[in-house]
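Have a look at the structure below, then the notes.
Note that one protein chain of the assembly has been removed; the remaining protein chains are unaltered in position.
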Amino acid sequence: MYQHIAVDDEARVAPVLPQSKLPARPGMLARVGSVILSNRKALVGVIILAAIVVTAVFAPVLAPYDPNATVGPPGAPPSHAFWLGTTSQGQDILSQLIWGSRETLIIGIVAGLAATMLAVLIGVSAAYLGGVADNLLSSVTDIFLVIPALPLMIVIAAYARGGGMWVLIGVIAITGWSFGARQLRPQALSLRNREFLESARVRGENSAYVIVFEVLPNMVSLIVAIFLGAALYAILAAAGLQFIGLGNPSDLSWGTMLYWGENNEALMTGSPLWIVAPGTCIALLGASVAFINYAVDELANPSLRGARRKRAKK
Amino acid sequence: ASSSTSQVKMGGVVTIDNVSGSTWTCGFNPYTQAGSAGQAFSAGIMYEPLWYVNALNNNQRPWLATGYSWSRGNRRLTFTIRTGVKWSDGKPLTAADVAFTYNLLKKFKGLDLNALWTVLSSVSSSGNKVVINFKKPSVPFFYYIADQTFVLPQHIWSKIANPVTYNNPKPVGSGPFLLKSCSNQNIVYMRNPHYWDAPKPYISEVRYPAFLDNQPGNLYLAQGKANWGGQFIPNVKAYYLARDTKNRHIWYPPSTSNVQLYPNLTAWPTNILAVRKAISYALDRSQISKLGVYGYLPPANQTAIILPNYKGWYARGLANKFNYGYNPSKAISLLQAAGFKKGSDGIFRDNKGRKLSLSILNVGPFTDWVAEVQIIVKNLKAIGIDASAENVSGDTHTAREEQGHFQLTYDQPGGGPTPYYMYYQMLHSANTAPIGKSAPSNFERFRSGYVDGLLNSYSQTASSSRQHKIIRNIQRVMLLQVPVIPVLEGIYWFQYDTSQIVGWPTPSNPYATPPPYNYPDWAVVLTTVHRK
Amino acid sequence: MIDTSASLSDRSPDPATGEPLLEARGLTQHFRVGGLFSRKLLHAVDDVDLVIYPREIVALVGESGSGKSTVARLLAGIYKPTAGEIIYRGRSLTSMRHNLRSYRSRVQMVFQDPYSSLNPVFRASHGIFRSLKLHRQELGRRDRVREAEKIVQLVGLTPADEYLRKYPYELSGGQRQRYGFAQALACGPDLILADEPVSMLDVSIRTGVLNLMTDLCRREGVSFLYITHDIASARYVADRLLVMYAGRVVEEGPTEDVLQHPKHPYTQLLLSAVPDPHADTEEAPPVDLTEPPRVIDPGEGCRFRWRCPYRVEICDRVTPPLRTLRPHHRAACHVAQSEMPEDIQIRRQPPLASP
Amino acid sequence: MTIIVRRLWFFLITVWAALTLNFILPRMMPGSPTAALMARYKGRLNPAAINALQAAFGLRTHESLPQQYVDYLNNTIHGNFGLSVTFFPSKVSTVVLQALPWTLFLAGTTTIIAFVLGTFIGMVVAWRRGGVVDGVLTPGFVVLSTIPYFWLGLICIYVFSISHSWLPMGFGYDENSNISLSWSFIQQVAVHALLPALTIIITAIGGWILTMRNNMIGTLSEDYVRMARAKGLAPLRIMVLYAGRNAILPNLTGFAMALGFVVSGLLLTEMVFTYPGIGYLFLQAVDNEDYPLMQALFLFVTLTVLVAILLADVVNAVLDPRTRSRE
Partner (left out) sequence: MSAADIAVTDRPGFPPVLLDIRDLSVEYAGESAAVTAVDRVSLQVGRGEFLGIVGESGCGKSTLLFAIARLLQPPAEIVGGDVVFKGQNLIHMREKQLRHLRWRDYSVVMQSAMNALNPVMTIGGQLKDAMKAHGRVSRRDARLRGASVLQLVGIDPVHLDSFPHQLSGGMRQRAMIAMALVFTPDLIIMDEPTSALDVVAQRSLMVQIKQLQSEFGFTVIFVTHDMALVGRYSDRLAIMYAGQIVELDTTRAIFKDPKHPYTQGLLAAYPSVHGPKQELKGIPGRPPDLRFPPSGCRFHPRCPHVMNVCPQEEPDLYAPRGTDLVRCFLYDRRVMNDRHLSQPLRSEP
């Protein structure tokens, strides 16, 4: 249809030269990559995170000993055989640190993901559905936001004590989603009134399609930022809960290492690394996530991007 | 007791270091038990019992009573009450106060923490005598009646509407110390200048700061700010003793019961004797002690008799004959003899192919227990039992024990001045219940008419030789049937510093159980120690 | 410059004989405003009657906030009207609720803001492909690509294959605008509701779009509702002109007739305010600094009365209905008469008490 | 006006939600206070005593749930929280009121200091964006903010109290002195609060710097800031009154919530530093299934947060005229 009409102002102009010699605009991934490479903080974050991930994946290869076995004298100081010394049960601290990265990472990632998913589900639904549903979901979000998380977490974790990692993940996800939902809702709300969504509706799309395929892709960078924030929160919260013994102390993670180190007065009895090492690792992991988040923030919010350019000319 | 009192210097301060896990709430009702107030802070030191029984060795001493006698076939107990004792408000302490106290427990069940009125029928006083009548002979209850019941002033407590919930912030007692001040961080006691046993107490002040957690408590002790500790201190040599080798001491005497594994006798596979025996042989108790708790708790033996405390009760010959001890190969051969076969994964299976896997119920917040059970798990895995630990909260632990929902559970029963108390709690069928019903202390669900009979006859006799014979027979049952598997002997935690204060209990002079958290014993210690 | 006014004007069908394409009767849209428990109603559109015939371009002009976009959204089925009826080819839209999809394929909308009407994460052609997939299910994958190329070529985006691959951020405003058009065209509709399609554009892009509209109408018989602030461009493309003020249609008629003989005082004010660069007169028109009315819970009465120089007593009580004053030309004013002089300039009024 | 009414609604609904959550949670979980009680008096209590004690605790396990709920709400409204199981026979309100001031003091001062300092640094850092200050301070504090604060507390104690006895290692005041309003006591309180406060401030400040910096960068590119420059205002005035004041607004509610986080989150700090606040009470209550205490604490913390949020709203309304007169 409409074959015989062409209102093409550009076609009327015989191109004299190639009109634009624009380089192709980089895609999303390449943009993330370039932001990370151009941002020193993000680069540091990525390197640390990568190192920790590699450690966790190759723990069986990297760890010199079985982390639970008694392999040396109790409470030995750092030595050639035990680089970071041993625990009061004669376990190798380095091996524990290497294996412990696994649970810590898994908690960070899975709890972060779970909280993010809840946040997206509730935040976006609230914004998109509007009306009573919005009021209801927003109130729930606000209530979860206001009700102190740590006590709630402790209450739940205490009752489900001994469930180990998965209980922790559940607890953290339940208490950690509201912040993300609160951030997502206004953005989804601002998208809700964007005309491309109405355009999709006028086109005849159903609501599910609109939410999943038209709304969500527009919030990727915020969602990533929320995920990173939630992961950071999860790592710190899990460490805190494990530290007060609300994890399963038989699990091996940096948090439980702190718990055991603290309960055996590691700082005072000559094996300070038992406490210093896992704490430092948690801080490093947290810092790496925070730095990456920093960069993602800049990606999501262009006004944060780009420092002052040097005055080259003149 | 201590050396001749004439040389004793008066004055000095004892600072107690005992982590309760909470700040103080300044209540001094000797019949409430809270981590922050009540019994542990008033019993003995302000409210005194009639008679002192030392749980370490069953040595006895008069306290508010000057004498007692059993009569009518051990169904009547008569105390002679000390005269000249005054309450801290100046009123005299009389036999009527004593009888009032017992009858108060009858009236308010919530006060009767030791269930005295399950055996008592009446208590009355006349002159300086208090007569206690029993429903049935219950000689072991003497310990609870005389040592664990604290006399209250009638003229004050008779006016209190509900003594169960009475906080008693301004205690009026008869004991060696008076309350000087109390804040949520610290309780300070001062010497009672009108104490009936003058010149005791020698020291002028006792301080009892509150610690929320072990670490700060230990630190406080290690820094020498407290001179009497009742703490679990990891690596105590490096942490505590090394800082002042001359004045700092520890003594961890065994207490009155063991930390042990209760097998569920109603369920496979722990209902199989060979399995229970194999477990007992599989445990490397000295390693459990060494790696789990720095060797502080001595290894227990299968008779459950605490050594050396109850040396006199121990059936050494019998125990040697059975020769329980760390012997993994014996454990394996026992299982094989019982028809178990090792699978390719190194785990035993029975002839139906069921895997011999056991989960050990444990209390998550007790780090020492968790560490111990970790080693037990390793021990059991080594002989081909697929063991695992299940660390739950204290409440869940208790609830599941009582209901019988466990395979093995790690716990410590209560005890008393003789092995009877421990055996009674863990073996008497009165203390058990079917699975799903609440059992007070016989969690393994052991039922034996023979053992019940032995325990019942013990409670009716005051004769030492008969008692010894009964205990010996129970030990045989322990060895033969392995109803529970003792792992480590419970101990009392006791650290003390002699740079200021001396006269502490020692192995050579065990005049009282030494930790500050044991009452009324702490009052005995506090009236014995003095300035250096 | 060619004078095409003769060929452009008077295409409008005779309302008496033509079969309306889309008709709205008593269209009303109220919005709840204020807090959660507020009962205040904003009367965005009140009792609007409107007819669009096939092969017709109807222009809708009026002050900012007078409810033009809301009318378009109501017609597109984005909002459910508070009251009133929309009739498409003789069938009520409410009766079509369940198969709205067929209506969607016949009536399309071009949104006011070309920057927000393309989803930034997809290629700009996403909407065209989705539309083809939804409404032209007979087409296969390759047919769809061919069809899409045809459509973007139609709106002047060549080379088509290159434009199909572009993301919105690679497009200029005018190109986006044309993509908006292309999307609306994809399913071959009878009617396009074009909401201020040129307001944010520079003149050059503007002209291309206007020309495209007239071409489509003339050659393909597509009808348009053309919403604009720019009366000159409305004159350029539209057969009929509707003037809205504060949620109501105040004047309606053939474009040239309304422009030459404005009957409603608001229309007169509007036209007098349009600056004319070609006019030589430097006479300063009077200053009018009155704020537009707020249409929250309005009562009866003419909504223009506070700014109206001809206000009489009845204006305060009775909402004036549309009355035919010239052939096909109606206005909603109590005072206006067919012979009223049209060149009266509106003078500044002493401020009257406003609600 | 309506905004205040709406706030109050939200306040009430949240309190109700917290109360209900509080009621449901412990009852949904396995175990019971009776079990906890039995655990405490292991094997020595006879059923009669248990019943008597339960009655004393005010545990009405025999009542129907809705009945319990109604009673519970009624009691709570009348400030009648009952007796604590853990601190039996103390009243819950006594226990909480004894601990609450300490927590509020520590949480209040640290949150305010962290907020004020963080906001100020964030403001300066954004103003001098890309400069040396920004390059060093910002990432530095971000790293600090990811340190687990209890861990930092442990290390601090080790360094400042054990290796060098510079600061007390715990308690709210010298454990042997009594609470009074004397100057020396106040000094003690300050000295004792120093270390715990420091760890919280150090770990909390990074977040404020970052959010303030981001907000500030946003407002700095606003036209009214450029306009202020165009008007020739002094740079300090622009930074504080134009950019800073607008950038702070979105943070105010966050500040109030942070207060809540800190109040409840002090738990670990209080544990590490033996500080006499409510944090540890909470764990105690949970461990002992001390419904009454738990409920009261939960409520108190929630109320604290809500009151803080209300206050933040008031401050917000003072600072931001737009919230005042929104219809």
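The chains carry the letters A, B, C and D, assigned in the order they are written, with residues numbered from 1 in each.
In this text, a residue touches a chain if its C-beta (ideal position, glycine included) is under 8 Å from a C-beta of that chain, and two chains touch if they have at least 3 such contacts.
What you are looking at is a predicted structure, and each value in this text was computed from that prediction instead of being measured.
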Which of these, C:Ala83, C:Val274 or C:Ile314, touches the one chain of the complex that we don't see? C:Val274
Chain not shown: contacting residue from C:Arg104, C:Arg235 or C:His264: C:Arg235
In the full complex, which of D:Val132, D:Leu181 or D:Ala230 touches the chain missing from this view? D:Ala230
Considering the complete complex, of C:Gly208, C:Pro298 or C:Pro320, the missing chain is touched by C:Gly208
Residue of C:Glu63, C:Glu147 or C:Asp257 in touch with the missing chain, whole complex considered: C:Glu63
Logged for chain C, residues touching the omitted partner chain are 1-5, 8-9, 63-64, 172-175, 200-208, 210-211, 229-233, 235-236, 259, 269-271, 273-279, 284-285, 287-289, 291-292
Logged for chain D, residues touching the omitted partner chain are 221-224, 226-235, 237, 241-242, 245-246, 249, 319-322, 325
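The working rule: only the chains that are shown with their structure count from here on.
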Could you put a whole-Å number on the gap between the CA centroids of chain A and chain D? 24
Chain centre separation (chain A, chain C; CA means) in Å: 48
In whole angstrom, the CA-centroid distance of chain B from chain C equals 90
Can you pull out the residues of chain D that are in contact with at least two other chains? 30-31, 154, 162, 271, 287
Contacts with two or more other chains, residues of chain B listed in rising order: 215, 219, 365, 393, 396
Applying the document's contact rule, which stretches of chain B touch chain A when the two form their complex? 214-215, 218-219, 222, 233-235, 238-239, 290-292, 294, 364-365, 367, 370-371, 374-375, 389-393, 396
For a test of understanding, state which residues of chain C touch chain A in their complex under the given definition. 36, 73, 76-78, 100-101, 104-105, 108-109, 111-113, 116-122, 127, 130-131, 134-135, 150-151, 153-158, 167, 169-170, 180, 183, 185, 188, 208, 211-212, 215-216, 219-220
Under the stated contact criterion, what part of chain A meets chain C in this complex? 1-11, 22, 25, 135, 194-196, 198-205, 214, 217-218, 220
